[in-house]
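Left out: one protein chain. Kept in place: all the others.
This part shows chain A:
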Amino acid sequence: MSDYPKMYLYRRLVQAKLFIDSHYAEAIDLDLIADEASFSKFHFIKLFKSTYRRTPHQYLTFIRIQKAKALLDAGGPVTEVCYAVGFESLGSFSLLFKRVTGHTPSAYLAQQQVLKAEKAAAPLRFIPGCFAESRGWLPK
(Lines give C-alpha, C1' and ligand atoms only; values in the text may rest on other atoms or scores of the structure.)
Protein backbone atom coordinates (compact mmCIF):
# COMPACT_ATOMS: atom_id res chain seq x y z
CA MET A 1 0.00 0.00 0.00
CA SER A 2 3.05 2.28 0.02
CA ASP A 3 2.09 3.62 -3.40
CA TYR A 4 -1.42 4.47 -2.21
CA PRO A 5 -1.63 8.24 -2.57
CA LYS A 6 -3.44 10.49 -0.07
CA MET A 7 -5.76 7.79 1.23
CA TYR A 8 -7.38 10.11 3.77
CA LEU A 9 -8.31 12.56 0.99
CA TYR A 10 -9.92 9.82 -1.08
CA ARG A 11 -11.90 8.53 1.89
CA ARG A 12 -13.31 11.97 2.62
CA LEU A 13 -14.05 12.61 -1.03
CA VAL A 14 -15.78 9.24 -1.45
CA GLN A 15 -17.84 9.84 1.71
CA ALA A 16 -19.00 13.16 0.24
CA LYS A 17 -19.94 11.44 -3.04
CA LEU A 18 -21.78 8.66 -1.19
CA PHE A 19 -23.61 11.31 0.84
CA ILE A 20 -24.92 12.83 -2.41
CA ASP A 21 -25.78 9.32 -3.67
CA SER A 22 -27.98 8.65 -0.65
CA HIS A 23 -29.40 12.16 0.03
CA TYR A 24 -30.05 13.33 -3.55
CA ALA A 25 -33.81 13.59 -2.83
CA GLU A 26 -33.26 16.15 -0.11
CA ALA A 27 -32.35 19.83 -0.34
CA ILE A 28 -28.59 19.21 -0.15
CA ASP A 29 -26.37 22.11 0.85
CA LEU A 30 -23.17 21.39 -1.05
CA ASP A 31 -21.27 23.93 1.09
CA LEU A 32 -22.15 21.84 4.11
CA ILE A 33 -20.76 18.72 2.43
CA ALA A 34 -17.45 20.48 1.82
CA ASP A 35 -17.40 21.49 5.50
CA GLU A 36 -18.18 17.99 6.69
CA ALA A 37 -15.47 16.58 4.45
CA SER A 38 -13.10 19.15 6.00
CA PHE A 39 -12.26 20.74 2.69
CA SER A 40 -12.34 24.36 1.68
CA LYS A 41 -15.18 24.79 -0.81
CA PHE A 42 -12.76 25.65 -3.60
CA HIS A 43 -10.50 22.66 -2.92
CA PHE A 44 -13.49 20.33 -2.57
CA ILE A 45 -15.00 21.34 -5.91
CA LYS A 46 -11.63 21.08 -7.65
CA LEU A 47 -10.85 17.62 -6.24
CA PHE A 48 -14.39 16.35 -6.84
CA LYS A 49 -14.31 17.47 -10.46
CA SER A 50 -10.88 15.99 -11.12
CA THR A 51 -12.08 12.64 -9.73
CA TYR A 52 -15.65 12.43 -11.04
CA ARG A 53 -15.46 14.74 -14.08
CA ARG A 54 -18.35 16.79 -12.68
CA THR A 55 -18.62 19.48 -10.02
CA PRO A 56 -20.60 18.38 -6.93
CA HIS A 57 -23.57 20.39 -8.21
CA GLN A 58 -23.37 18.83 -11.69
CA TYR A 59 -23.04 15.41 -10.07
CA LEU A 60 -26.10 15.99 -7.88
CA THR A 61 -28.14 16.93 -10.96
CA PHE A 62 -26.76 13.90 -12.83
CA ILE A 63 -27.74 11.53 -10.01
CA ARG A 64 -31.22 13.06 -9.76
CA ILE A 65 -31.77 12.54 -13.49
CA GLN A 66 -30.43 8.95 -13.31
CA LYS A 67 -32.78 8.19 -10.40
CA ALA A 68 -35.64 9.86 -12.25
CA LYS A 69 -34.98 7.61 -15.26
CA ALA A 70 -35.08 4.54 -13.01
CA LEU A 71 -38.39 5.65 -11.45
CA LEU A 72 -39.88 6.42 -14.87
CA ASP A 73 -38.65 2.99 -16.09
CA ALA A 74 -40.72 1.53 -13.27
CA GLY A 75 -43.75 3.49 -14.50
CA GLY A 76 -43.81 6.35 -11.98
CA PRO A 77 -45.95 9.38 -12.85
CA VAL A 78 -43.82 12.36 -13.96
CA THR A 79 -44.91 14.78 -11.22
CA GLU A 80 -44.29 12.25 -8.45
CA VAL A 81 -40.90 11.37 -9.91
CA CYS A 82 -39.91 15.03 -10.14
CA TYR A 83 -40.42 15.63 -6.42
CA ALA A 84 -39.19 12.17 -5.40
CA VAL A 85 -35.71 12.88 -6.77
CA GLY A 86 -35.38 16.32 -5.19
CA PHE A 87 -36.49 18.81 -7.84
CA GLU A 88 -38.60 21.67 -6.59
CA SER A 89 -40.29 22.58 -9.86
CA LEU A 90 -41.64 20.51 -12.71
CA GLY A 91 -40.34 23.09 -15.19
CA SER A 92 -36.69 22.83 -14.16
CA PHE A 93 -36.98 19.03 -13.91
CA SER A 94 -38.38 18.73 -17.45
CA LEU A 95 -35.78 21.11 -18.84
CA LEU A 96 -32.83 19.33 -17.26
CA PHE A 97 -34.20 15.88 -18.04
CA LYS A 98 -34.55 16.80 -21.71
CA ARG A 99 -31.10 18.35 -21.80
CA VAL A 100 -29.52 15.16 -20.42
CA THR A 101 -31.59 12.47 -22.12
CA GLY A 102 -32.88 14.24 -25.25
CA HIS A 103 -36.51 13.51 -24.27
CA THR A 104 -39.07 15.13 -22.01
CA PRO A 105 -39.92 13.03 -18.94
CA SER A 106 -43.39 12.21 -20.31
CA ALA A 107 -42.00 11.16 -23.71
CA TYR A 108 -39.37 9.04 -21.97
CA LEU A 109 -42.03 7.44 -19.74
CA ALA A 110 -44.18 6.61 -22.78
CA GLN A 111 -41.21 5.07 -24.63
CA GLN A 112 -40.23 2.96 -21.63
CA GLN A 113 -43.79 1.71 -21.20
CA VAL A 114 -43.89 0.59 -24.84
CA LEU A 115 -40.50 -1.12 -24.45
CA LYS A 116 -41.57 -2.81 -21.22
CA ALA A 117 -44.74 -4.12 -22.87
CA GLU A 118 -42.69 -5.43 -25.83
CA LYS A 119 -40.27 -7.22 -23.50
CA ALA A 120 -43.14 -8.81 -21.58
CA ALA A 121 -45.05 -9.84 -24.73
CA ALA A 122 -42.10 -11.10 -26.77
CA PRO A 123 -39.06 -11.59 -24.52
CA LEU A 124 -37.30 -13.75 -27.13
CA ARG A 125 -36.84 -10.66 -29.29
CA PHE A 126 -34.42 -9.38 -26.65
CA ILE A 127 -32.44 -12.59 -26.19
CA PRO A 128 -29.74 -13.80 -28.61
CA GLY A 129 -31.14 -16.94 -30.30
CA CYS A 130 -28.27 -19.21 -29.32
CA PHE A 131 -28.79 -18.54 -25.60
CA ALA A 132 -32.56 -18.98 -25.89
CA GLU A 133 -32.03 -22.25 -27.76
CA SER A 134 -29.52 -23.65 -25.26
CA ARG A 135 -31.96 -22.95 -22.42
CA GLY A 136 -34.90 -24.58 -24.21
CA TRP A 137 -36.80 -21.30 -24.54
CA LEU A 138 -37.40 -21.43 -28.30
CA PRO A 139 -40.82 -22.68 -29.47
CA LYS A 140 -40.66 -26.32 -30.61
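Here is the rule we use: a residue touches a chain if its C-beta (ideal position, glycine included) is under 8 Å from a C-beta of that chain, and two chains touch if they have at least 3 such contacts; residues count from 1.
Definition applied: contacts and distances are computed from a predicted model.
S.K.: What name does the UniProt record list for the absent chain among "dihydrouracil dehydrogenase (NAD(+))", "Chemotaxis protein CheW", "PLDc N-terminal domain-containing protein" or "Catechol 2,3-dioxygenase-like lactoylglutathione lyase family enzyme"?
M.R.: "Catechol 2,3-dioxygenase-like lactoylglutathione lyase family enzyme"
S.K.: Touching the missing chain, which residues of chain A?
M.R.: Spelled out for chain A, the touching residues are 1, 3-7, 10-11, 13-15, 17-18, 51-53, 119-120, 123, 126-128, 131, 135-137.
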